[in-house]
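With one protein chain removed, the remaining protein chains of the complex are shown where they sit.
Our next item is chain A:
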Amino acid sequence: MNVLKVPARTIAVFVLPCLLLYTCMVFVPILVSVYCGLLDWNGISGAKFVGLANFERIFTADPVFWPSVKRTMMFAVFSMLEIPFCLLLAILLNRYVRKANTLVTMYFLPVILSVVIIGQLWKTIYNPASMGGMLNGILMSVGLESWTRSWLTEPQIAMYALYFVSLWQYFGYHLLIQFTGVQNIPNELYEAAKMDGAEGFKADRYITLPLIVPIFKISMVLAFIGSLQSFDLIWVMTGGGPAHATDTVSTYMYNMSFLSMKYGYGSALASFLVIICLSFTIVINFVFKRIENKVS
C-alpha cells in the first residue's frame, strides 16, 4: 500500500465523515435494536426489561418463526441458483449476439419498475380465472384446467408463486452484472487461447470462469442479502398471508412490531436477521476465497 504516499491522518480525515455517518445511521440503530430486543415493549409506553425472554420464545415456542426462517432460506437458495443461469446466458449473449446491449437492457427492464407495480402486475396475472387471472386463463385455453390454481392463496404453493416473481424481476439485474463482467475480459486472452487450440466452452472453462469469479461472488452476496430482506414484494402481494403461509423473517418482524405492537419481540427478530446476514456473508466470502484459489 506504499503507492499511496498519504499520511494516516489525511486518510482519517477523508474516511471520518463517511464513518461517522455510517456509525450513526447503521451501527447505532443496530445496537439500539438489539437492546430493544431485550424489552417487553409495545413501542409506545412502559418498556420492561425481560432479558433474553423474547429470544427464548422465538427459538422455542413460536410456531411461525422457524417456518418463516425456512421460507427465507429457500428464497435465498433460489435466488442464488439463478445466478449460474445468468452467467451462462451472459456468456452466450456475449459470444453469439451482436448488439447484445439491447437485449440486456430489455432483461433489465423489470428491475427499474417499482416493486409495488411488479406486485400488482403479478397479482393480476395470478388471479383466479373468475377474476380474469391471465395465467389461469392461458392454462384453461390450452386445455389444462386441472392445472389452474388460486396461486396466491393456496398455502402450499403461494410461496413458490412469490419466489418466481422475485426471480423474474432480478434476473435482468444479475444478467447485467455478469454480462459486464464477461465483456470486461480482454479479447486478447481469447485470441491467445485460440492459438493454443482452446475455443468455445474450453476457453470459458480456463479463461472466463476464473476471471469472472469475483463478479460472480458479488452477484451471489447481493442475491443472498436481498432475499433475506425480501419484504416489499411479499407485503404487496400477500401481506404474509394466508395465515402466515408466506411470512418471511422480515414480514413477520413487521407484523410483530407494528401490527401486534410487540416492538421488543420484533426487535429481537430484527437482531436475529442481522446476525444471519452477517454470518452468511462471511461464509460466502470464505467459500469464494477457496473457489478463487482453486480455479485460478
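Just so it is clear, a residue touches a chain if its C-beta (ideal position, glycine included) is under 8 Å from a C-beta of that chain, and two chains touch if they have at least 3 such contacts; residues count from 1.
Convention: contacts and distances are computed from a predicted model.
Visitor: Leaving aside the chains you can see, what is the UniProt protein name of the one that's missing? Options: "Protein-methionine-sulfoxide reductase catalytic subunit MsrP", "Membrane protein YedE/YeeE", "Acyl carrier protein" or "Sugar ABC transporter periplasmic protein".
Guide: Options "Protein-methionine-sulfoxide reductase catalytic subunit MsrP", "Membrane protein YedE/YeeE", "Acyl carrier protein" or "Sugar ABC transporter periplasmic protein" narrow down to "Sugar ABC transporter periplasmic protein" for the missing chain.
Visitor: Pick from A:Leu259, A:Leu278 or A:Val295: which residue touches the chain that isn't shown?
Guide: A:Leu259
Visitor: Taking the full complex into account, find the residue in A:Pro67, A:Pro210, A:Gly226 or A:Gly239 that is in contact with the omitted chain.
Guide: Answer from the full complex: A:Gly239 touches the omitted chain.
Visitor: Of the residues listed, A:Leu152, A:Leu211 or A:Ala270, which one is in contact with the missing chain?
Guide: Selected residue, touching the omitted chain: A:Leu152.
Visitor: Touching the hidden chain in the full complex, which residues of chain A are there? Just list them.
Guide: 6, 10, 13, 17, 42-46, 123, 126-131, 133, 150, 152-155, 237-239, 241-245, 255, 258-263
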